[in-house]
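Note that this complex is displayed minus one protein chain, with the remaining chains in position.
Right, subunit A next:
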Amino acid sequence: MSKPPARNGAPQRHPGEEDDICPVCKSNRYLNPSMRFLVNPECYHKMCESCVDRIFSQGPAPCPVAGCARTLRKQRFRKQTFEDLQIEREVDVRRRVAAIFNRRESEFNTLLDYNNYLEEVETLTFNLLYNIDVATTEARLAAYSKQNATDIANNKALSARESASTEAQLAARKDQGRLRREAARNEEEEERREREEGRREVIDKIAHSTEDPDKIAREGQKVVLKKSTARRNATDRLRAQDAASVDNASVPLFQIAGLTPITQPEPDKAYDPFGGYVIRPTCFTLQEQYEHPWLEKAKTDAQIAAGGYDVGEYCARSMMEAFAGLGVFVEEEVAGRDRSPGADVGTAAAVVTGGD
């Protein structure tokens, strides 16, 4: 991270000129009024849309700018966001690095650790930006993303959730603003109407009574003022309530790191079809391989194997069935069953199943 290399590319030109002439086909805005410029994040060389269509429609091709020769694809050309292409590139690189190094402060024990981490990330970013040790930097980036794939995915999901809730909050705030503006408009209207009425009243009074007109006018103004203060007080109260409700809504979004450690829900245990029983055959030990004329085909035929047929599974099952019940002497065991001869089968079945 010593000195940034000299910027390569075209020499400095006047801003207007650069906008109007395509560096590849040299056509200008005079000839083609609807000219648009595109860049490819591979090398950030600018060219006009018709050049992109012409050169890259047939598939990937080398960049036409002299001395570049990187292979570009049409799909990746886009409009540039920033006028300075160097900034465009920097933003791209930073976005890419940030997607991989997305650790949060809350994951670190101390602030120092977090700052060291940020420092390291910044070093990597700088190296990428100014082409210092690009190969090793890329390798480090790839290694990190491979090692921390699950953490990266988790943090990504977390930030997606956060941005979703932020958006929802923004929308709610917007809605509230609209309502507030409407209320203010209504209020203004009301006030205007009242003032009008008051004035009319005063004029009527002056016309029909014999009192001092100045006095009547003063009283009328006082009434209007009183009303408007009362209203203002009421609206102030409402506003305060609104503000309070916004504050309440935003409370869960404040995150204070390190206060509550995130406890992951315990993962479900693997399903046990035997409900905790261990099957321990006494009459046989399962061999790894059995030979059976029928099974030769099943072992090799892709059509059978593709369906998920497992020869070992068949062997285990047939060995189990070969000895399941060998030591069960029906004559003896059935005699022990609570059942009178000649009883209906249904009741006997009920007795047997109920007894279990």
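Following the convention adopted for this analysis, contacts are C-beta pairs under 8 Å (C-beta built on N, C-alpha and C of every residue); 3 or more make two chains touch, one makes a residue touch a chain; residues count from 1.
What we mean here is this: contacts and distances are computed from a predicted model.
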| item | value |
| --- | --- |
| Absent chain [UniProt protein name; select from "RNA polymerase II holoenzyme cyclin-like subunit", "Magnesium transporter", "Trafficking protein particle complex subunit" or "GPI transamidase component"] | "RNA polymerase II holoenzyme cyclin-like subunit" |
| Touching residue (missing chain; options A:Arg70, A:Arg193 or A:Arg317) | A:Arg317 |
| Touching residue (missing chain; options A:Leu111, A:Ala207 or A:Val328) | A:Val328 |
| Chain not shown: contacting residue from A:Ser34, A:Thr110, A:Gln264 or A:Thr285 | A:Thr285 |
| In subunit A, positions touching the absent partner | 274, 276-285, 287, 289-292, 294, 315, 317-331, 333-335, 339, 341-342, 344-346, 348-349, 352-353, 356 |
